[in-house]
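First the structure, then my questions, so here it is.
Of the protein chains in this complex, one is absent; all others appear in place.
Entry: subunit A
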Amino acid sequence: MTEVSVTKDATPTAEDLVVLKNVNKHFGALHVLQDIDLTIARGEVVVVIGPSGSGKSTLCRAINRLESIESGSITIDGKPLPEEGKALARLRADVGMVFQSFNLFAHKTVLENVMLGQLKVRKADKKDAEEKARGLLDRVGVAAQADKYPAQLSGGQQQRVAIARALAMGPKVMLFDEPTSALDPEMINEVLEVMQQLARDGMTMVVVTHEMGFARSAANRVVFMADGRIVEEAVPDQFFSNPRSDRAKDFLSKILHH
């Protein structure tokens, strides 16, 4: 683990890529995000963990506005998150998203899935888009499946294609919303390896996961959420060996000793 500063300075610097300030959201009576303050620096890998219903997925989805927020602000690379329309679409193009259920376009081949955003959003040349798509599929190890449809692939392969699809946009930051939770156990590692590689390559990542091994080995910082609040933030070693809050101690005791 390299040296990491877990500072929470009030003024955002040029190195701060994603800044959430005082973010609040309700689902009906449930206060799912409560006064969330979170800053993610360029190149940083932040793993968000916590019990079900703690708001961690909502937090992840709010960063590219798949969930709207009621108050507070979210800025990405210095720009506030737009409400609607073209500006929002442009911003989303710079934020890669990987979903729990893969969400590959079912009527398009693997190659077409990875090319679609390049062609329709980035207006790339078809040949360049295909070249880039094949390169990325090769990088995530599914180049041989390029002409198949998503339903013909295993879950692990589908999720790696989904990562390639997000990378094809050249995102500034990648959001992972429980990327391995829908996978068979033997397929989890092939996806985590791709993510580890991305992290080593310096990609800025926000990862919501239950994979504590990944958090330990790849994260620069662990954010622990419970009941809509960020309860604790720390470097992985410190968090796992010496959690400060009772809530985190309780959570870790339940998942680590079995």
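Basically, a residue touches a chain if its C-beta (ideal position, glycine included) is under 8 Å from a C-beta of that chain, and two chains touch if they have at least 3 such contacts; residues count from 1.
Convention: contacts and distances are computed from a predicted model.
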| query | Of the options "Peptide/nickel transport system ATP-binding protein", "Na+/H+ antiporter subunit E", "proton-translocating NAD(P)(+) transhydrogenase" or "Amino acid ABC transporter permease", which is the UniProt protein name for the chain that has been left out of view? | reply | "Amino acid ABC transporter permease"
| note | Sole touch to the unshown chain from A:V18, A:V32, A:L59 or A:M169: residue A:M169
| query | Just one of A:K79, A:K120, A:R200 or A:K249 touches the chain that is missing; which is it? | reply | A:K120
| query | Where does subunit A touch the missing chain, residue by residue? | reply | 64, 66, 84-86, 89-97, 99, 101-107, 116-117, 120-121, 149, 151-152, 162, 165-166, 169
